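Apart from one protein chain that is not included, each protein chain of the complex appears where it belongs.
For clarity, chains are labelled A and B in written order, and residue numbers in each chain start from 1.
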Amino acid sequence: MAPLEHYLILSAVLFSLGVVGVVVRRNAIVVILCIELMMNGANLAFVAYGRFLDSMAGQMIVFFVMAVAAAEAAIGLAIVVLIYRNRESTDLDEINLLKL
Amino acid sequence: MEIYFFYMFAGGMIITSLLMVTRANVIHAALLLVLTFFFLAGVFVLAGAEFLAAVQILLYAGGIMVLYLFSIMLMNVEVAVRMRQWHRQGVVVFVAVVLLGLQIWAVLGEVEFAAPKQWEWSLGATPGNVEAIGAVLYTKFLFPFEVASVLLLAAMIGAIVLAKRRIER
Partner (left out) sequence: MLEVVIPDIALSLALPEIGLAILVCAVLIIDLFVSLENKSRVGVVAFVGVVILGLVAFGQWGEGARTTFSGFYVVDNLSVFVKVCVLLCTAISILLLLQYAKVEKINYGELYAMLLFSVFGMLVMASGNDLITIYLGLETMSISIYVLVAFMRHDPLSREAGLKYFLMGAFASGVLLYGMALTYGFTGTTSIRGIAAAFSGEGGAAIAQNPVMIFGLILLVAGFGFKLALAPFHMWLPDAYTGAPTPITGFMSVAVKFATVAALMRILFVAFPAMADRWNALLWALTAFTLVWGNVAAIAQTSLKRMLAYSSIGHAGYVLMGVVVSMTVIDGKVTFTDIGISAVAFYLLAYLFTNLGAFGMLILVCRDGYRGDNIEDWKGIGQAHPWAGMAFVVFLLSLGGIPPTAGFVGKLYLFAAAVQTEYYWLAAIGLVMSAVSMYYYGRMIMVMYMENRGESQEVMSFSSAPSLFFALVVLVVATLLLGIFPGSFLDAAKGTVAGFI
């Protein structure tokens, strides 16, 4: 059984990689994929804490977070498809009609 | 013995997620994320959440990522590969956030956590993961369960409304 710190460091690494991806990448779909990575980092933290605190709540939260992630992925991809259909581009820097 | 599996899964996860964040080709990034989820499922098994590991593979890797791949295939991926993939301030931000990650790492190393209760894996002594989840999901966690069902309905209708080509009557 690996000690708790290992799990937490792993989840922190996943989370920060996701944050880096969201901030740096220009392709909208890759940004959404990195948000999924962030949520999985949090999921791992929940499961690890649940195991070490002997509490079922950690695993149950992961269930609900997976449902939320599925819903968000569906909506996000629907919006990206909507934009792509009309502009042939998923590049975030080119989508700038609103900036004054 | 278990600890070696943990290092293998953890190393695999870090490598694939790092690759995923840096790939120019979106399909490569999506497939690498699927691989990350597989390694994550392995880590879930090691943490005692076998059912959750199975759900992770079925739902995340098998459902959500397939959705992503279908959507990506609706769009012209080749054009995307030739474009610039990174914001101009990319390097500075990258360095800043990596420093943040290292800080988290360092701080975590200082914290003391109690050792976990040792589970004996003998049959009948402890409930399995599925049984434990089932005992609480529909009784204690009933309200979040129902709210999640409304959430999924909302997402379903919302996605159809946004992405359907022509809404005829």
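The definition used in the following text is that contacts are C-beta pairs under 8 Å (C-beta built on N, C-alpha and C of every residue); 3 or more make two chains touch, one makes a residue touch a chain.
Computed from a predicted structure; not experimentally measured.
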item	value
For chain A, residues in touch with the removed chain	8, 11, 15, 18-19, 22, 28, 31-32, 35, 38-39, 41-42, 45-46, 48-49, 53, 55, 57-58, 60-61, 64-65, 68, 71-72, 75-76, 78-80, 82-83, 86-87, 92, 95-100
Residues of chain B in contact with the chain not shown	104, 107-108, 111, 127, 131-132, 135, 139-144, 147-148, 150-151, 153-155, 157-159, 161-162, 167, 169
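Note that in this section only the chains that are shown with their structure count from here on.
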item	value
Residue ranges of chain B in contact with chain A within the complex	2-3, 6, 10, 13-14, 17-18, 20-21, 26, 29-30, 33, 36-37, 40, 43-44, 46-49, 52, 55-56, 59-60, 63-64, 67-68, 71-72, 74-76, 79-80, 83-87, 90, 93-94, 97-98, 100-101, 104-105, 108-109, 111, 113-118, 129, 132-133, 136-137, 141, 144-145, 148, 151-152, 154-156, 158-160, 162-163
Sites on chain A touched by chain B in the complex	1-10, 12-14, 16-21, 23-27, 29-30, 32-34, 36-37, 40, 43-44, 47-48, 50-52, 54, 56, 59-60, 62-64, 66-75, 77-82, 84, 88-91, 93
